[in-house]
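Left out: one protein chain. Kept in place: all the others.
Right, chain A next:
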């Protein structure tokens, strides 16, 4: 991986939400949604970000596109610093990083035609207008399997899968180098998920875009990711290439996630070791001392209560934050 080929380089990113004091009573504790994350994505790579709801996936995504200023750390998109960037710089940086949201029904302005939505990035950045804009929009729509005449229609006239195609078109209109996909298929019918995933893969082959693919669905991750990153309570606990990750999951949390995915073969399913997590995800406002996972970990010992394990490299290239794995 050469220096110039990194589309994202995040170092020690933290996003804390200070608790607001009530009218009476003491102030609420600070919510530490993201708590020191390092993440590098190479050009054309697909990195999956996995974790339970509330682990900081979405907050991290928002921080990367500059919608949520980080409390500390550095986020570089193609070498340009996002943290502390002026409004103007941020606007320029966002040409290179775009986002696809979870619910396509809410990601499109119900009062704007699909053509206006897809053309907006080109229009407001002065890239195309008038007849030229119309031509570009038609071209973009064709690329994702829609027809040029769809530009005249409103979002409610499309199915969920078609809407997500429109959302993808808008995200790719500026030819970004990185697209954050925040659970792009979890709101869709199972029957159209594969179509959308295949479309994302095909577009990546054509344009060389890198994806940060946020998901909690490991079967989707297996289908699309080159590398997998697991987050727990605002920190990365495991990071590995896809093959290594699925063949040899190391962190007890990752294993628990894996064992929750049902196997197609009943014999395999019966023979599978089940890791069942006890208890709830602790609140990010009150993160346990030591290893944040010790409250639910089957392997936890005294050291886990006292000392937080660092992310350390393993012989097969994986990096894991655990004293025992």
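Heads up, the rule we're going with is that a contact is a pair of C-beta atoms (placed from the backbone, for glycine too) under 8 Å apart; a residue touches a chain by one contact, two chains touch by 3 or more; residues count from 1.
Throughout what follows, contacts and distances are computed from a predicted model.
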Name per UniProt, for the chain absent here [options: "Transglutaminase family protein", "ABC transporter permease", "ATP synthase subunit b" or "Sulfate adenylyltransferase subunit 2"] | "ABC transporter permease"
Missing-chain contact among A:35, A:71, A:98 or A:162 belongs to A:98
Candidate in contact with the missing chain, chosen from A:109, A:149 or A:175 | A:109
Note that chain A touches the chain not displayed via residues 65, 67, 91, 94-95, 98-99, 101-103, 106-112, 117, 120-121, 124-125, 154, 156, 167, 170, 173-174
